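The excerpt is restricted to a subset of chains, each kept in its original location.
By written order: A, B and C. Residues from 1 in each chain.
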């Protein structure tokens, strides 16, 4: 009897207009980012298509930049969905890079060892961040802001104290033939591009020692990492038990705790994952460019957060999508490089960025309210 | 006509020193009838700069002008650009050898360490024994090299004599004052540009030490010129950035049009601006000087 | 029905200077609805949080089916068969009904070395379980935020029942609900009880307690005032006890005794 009664209720609600099924199917967290991506591509196809932006090297170029953003955005996204955020990402990038360089160049350890140490330290610091947030109950804004300063200060101090420089070069040479280092600095599918160049689809170098090789040497490992992390993050978030816990921890930590979700563990792990992504970023950068500097990663935390927020995640946690964050990173990268291609005064880039952020968030808010019934 | 060149610097958006170069490429572009774009990493992150060079190469310009702020980071993208058949001229930081290794046509500039060392030699001649290097952008590698060169020329340890001053003028001023109060035997100051030079001037003024300390700085500005005339600043190291912007554009244009190019690198500096030669410099300080 | 599913003996709980519980003993039998009553701050919520592993008691012991147990986390208690539905914290509004339903106990499917959240099963079970409770969802992806308060409570209860709770604890499930939603929840409690599950039901409303309760325990300032069987006690007596027994008669008089 109780059944019939409340069963009837949602059906015969004459007070709400129904949504069309089409509209319902479209409405998803990353909708805003999808629209944004389409708009951005249309825009640049319109104004910069003859500038080489969509030639193979051009694509690799903004692709790499977007991949960079995506790597840290995935970490920031999962952490944000778990209800916290991390302002120390940028400092962590500088820190990890310097650690790797110090171990390999300064102290002569093999590159794989330096990399492992950097990852171990990053995970430890990420864990410490999380531990402090959980134990003290302070907002993560404060705790990670403290680490923004602490890590940057340490990085400068260590590198100056040991090498009297804030930039440490020669990592590439030191990492030559290392069993792990190529995973971060190498390029893959070179064969494919040689073939494409022979077909004339990709240009060839015409001068210097590389004459005859294709202008695109291969897909940088950075992109491979970005794809791996996006797929991993997406599957973890949407297809696994742990993903459900991430949503739960961010949606309402107390409620989640009460039904047995190990919220503290989830949050600490996400802080560690965010630090892990930052270290991937740092390692790729160090291995590709062969040097580490104390100023690497400045303000990257904001860029990660912006990508995630453009991608539709909720700043307060419990809602978002890794695919959205990846699209946010793509938009970010395409706009940044595209404005260069289009020849816009570079200082205006920030103005564009700010405006895109505002518009994206307003759109996302509207979409989210439709999905979650939030008011 | 209508050739397109891209100049890529390593400086963050707001670095005032690069205005001279921006103005130079505007002038050169106008005179030559070519288009010159100025690009830089917004936050001064050199890894971003590498991306910008790659991007510039992808847009197939008639030439690229770039600094070698960090050889490790930039050699790859720059030599790729060379290999694509794009003429490259390197400017500003970096050395001739590095420029050659990359395969660039030439280098127009002055290495940071040597410039610092030159400043240090002058200071040593003036009897400086204990100094303060005011570093307002410590995270940038070139800055430390300047201080290091200065220290090496004096033959003293750099150590705590280089301070991380930050970019806020009041803080720079206060930190300089604090340092000088804590280390009253300091008799030499080196600042790395107008950002740190102006507050340091104010600090010395407030402490009544104007003119009693041997003061050298990098780069020029109206205030610095004024202080040179007033005997407060002994010299400003001028690498004549105008030339670093102007010459490459002219050379690349001529290369593109007539295939002519000089065979050697050009040293645009170091020029030492002192009271003796300030008059001419002053007029255009900050814009063309 | 005779043996206790769970028994808490002489529980004490201190929060720093606050003594929230000061020796409370309660037991729950299979198939009974045990009502926990008492004034604001009497310690009801603290007591059931101790039961469900959120707090560790400062003193006292917990017996599950005669054996002493100790819960270190809500997870432990859940695994032992104790499910709790908190009034405001039952559900996470931003998440879908399925995700909420399975939260903390997601069904998994192996896929080589990996385990994935088995959505097809989860969705199906959720839909049928909800239908059993009389809630017809548009889709299992619907966000909980779009459900009404009573519907949320019902989802939480049916989740607990589905996961084979032996003891179901409800902390003020009806306080914000309308008459219809309330009777819905009470009917659900009744159904749950008939499955042989022990229910602990906290309320401030004596009528709601009388409607479904088999036994009534009244807490006052961290102590038990006593336990009564259904039929042994009248609503008015219960009410007196809940208010601490003093002075209420007077007040009631002036208002017609119908609070």
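In this section, contacts are C-beta pairs under 8 Å (C-beta built on N, C-alpha and C of every residue); 3 or more make two chains touch, one makes a residue touch a chain.
Computed from a prediction, not measured in an experiment: that's the story for all the values here.
Just one of each chain type is placed here, yet the complete complex contains A x2, B x1, C x2.
Convention: only the chains that are shown with their structure count from here on.
Taken as a graph of touching chains, this assembly is arranged as a line, each chain contacting the next along an open chain of partners.
Taking the mean of C-alpha positions as each chain's centre, the chain lying farthest from the centre of chain B is C. Between chain B and chain C the centroid-to-centroid distance comes to 72 Å (mean Cα coordinates, whole Å).
Rounded to whole angstrom units, the spacing between the C-alpha centres of chain A and chain B is 34. In this assembly, the C-alpha centroid of chain A lies 42 Å from the C-alpha centroid of chain C.
Residues of chain C in contact with at least two other chains: none.
For chain B, no residue reaches two or more other chains under the stated contact definition. Residues 1-7, 10-11, 235, 239-241, 243-245, 247-248, 251-252, 254-262, 314, 318-319, 371-374 of chain A are the ones touching chain C in the complex.
Touching chain A in their complex are the following residues of chain B: 13, 37-40, 42-47, 50-52, 54-60, 70-73, 76, 79-80, 82-85, 103, 138-141, 143-145, 148, 158, 164.
Touching chain B in their complex are the following residues of chain A: 51-53, 55, 57-58, 60-62, 64-65, 156, 160, 164-167, 169-172, 203, 205-211, 213, 215, 285, 288-291, 293-299, 337, 340-341, 343, 346-347, 349-350.
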